[in-house]
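Now for subunit A:
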Amino acid sequence: MPKVSIPPLMQKLTHGTSVVLVEGETVREVIDNLEKKYPGTKDRLCENNRIRPNIAVAVNSEIITVGLRKQVEPDNEVHFLPAISGG
Partner candidate 1 sequence: MNKIHVQSKINGENIEFLCEPRQSLLEVLREDLGFTGSKEGCNDGNCGACSVIMDGTLVDSCLVLAVEIQGKEITTVEGLATVDGLHPLQQKFLENASLQCGICTPGFLVAAKALLDHNSNPTEHEIRHWLAGNLCRCTGYDKIIRAVQEASAVVSKSA
Partner candidate 2 sequence: MKNFEYTAPNTLRKAISILADKNGNSRILAGGTDLIVQLRGSRFQAERVVDVKNIPELNELSYGSKKGLTIGAAVPCYRIYQNADCVERYPGLIDSAAIIGGIQIQGRASFGGNVCNSSPSADTIPVLIAYGSKCEIAGPNGKRRVPIEDFCTGPGKNVLQPDELLVSIRIPTIKNASGAHYLRFIPRNEMDIAVVGAGAYVELGNRKRTFKKVRIGLAAVAPTPLFAREASELIVGREVNDATIEAAAEAAKASSKPISDMRGTAEYRTHLVGVMTKRALQGAVKRARGGFVPNAVQEN
Partner candidate 3 sequence: MSNNSDNGKYKVIGTRPVRHDGAEKVMGKAIYGGDVRLSGMLFGQVLRSPHAHARIKSIDTSKAEELEGVRAVVTSADLPKTNEDDMIDLGEGMTRLKYIRDNILASDKVLYRGHAVAGVGAINQQTADEALSLIEVEYEVLPAVVNVLDAMKDNAPLLHDTLTTDEMGEQTDKTSNIAAHLQHKLGDPEKGFNEADIVIEHEFHTATVHQGYIEPHNGTAMWNPDGQLTIWTSTQGAFVVQKQTAAVLDHPISKVKVVPQEIGGGFGGKIPIYLEPVAALLSRKTGHPVKLLMTRAGVFEGTGPTPGSYVRLKLGADKSGKLVAGDCYLAFEAGGYPGSPMFCGCMCIFACYDVPNAIVNGYDVVVNKPKSAPYRAPGSTQVAFAIETMLDEIAEKIGMDSFDIRLLNAAKEGTRRVDDLVYPRIGCVETMEAGKASDHYNTPLEGPYRGRGIATGYWFNIGFKSCVTASVNEDGTVNLMEGSTDIGGSRTSIAMQFAEVLALPVEDVNPRVGDTGEIGYNDVTGGSRTTYATGYAAYNAAQDVKAQMIEIAAKHWELTADDVEFVDEFFKNKKDSSKQLTFKELAKIGSADDSPVIGKGSVNLGFHIGGSFATNIVDVEVDPETGKVTILRFTAIQDAGKAIHPSYVEGQMQGGSVQGIGWALNEEYFYNTDGKMENSTFLDYRIPTALDLPMIETIIVEVPNPTHPYGVRGVGEANIAPPPAAITNAIYNAIGVRFRELPMRPDRIIAALAAKRESEPMEAVAGS
């Protein structure tokens, strides 16, 4: 089952839990299932059925650029970070 890391500043929503195992074969499914476990998380990560522009999602430590449809393998880790760019 993919391992989802909850950012410290979102752990209020998960009652302090930092790592959650959730089903899902895509980032969308993972976030939907996370929402079922911890209501409110999806709204912090997505809007209009897209990842929020100021949020970056990493699957297996690579920050993805293809959005919610990104495939997730059972042994993958999923992270949520603020979006950044360079100089």
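A quick word on the picks: all candidates are chains of the complex that A comes from, given by their letters.
One rule holds for everything that comes next: a residue touches a chain if its C-beta (ideal position, glycine included) is under 8 Å from a C-beta of that chain, and two chains touch if they have at least 3 such contacts; residues count from 1.
No experiment lies behind these values; they were computed from the predicted model shown.
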Chain touching subunit A (counting every copy) in this complex, out of 1, 2 or 3: 3
Complex interface listing, subunit A residues touching candidate 3: 5, 7-10, 12, 18, 44-45, 52-56, 58, 60-66, 77, 79-87
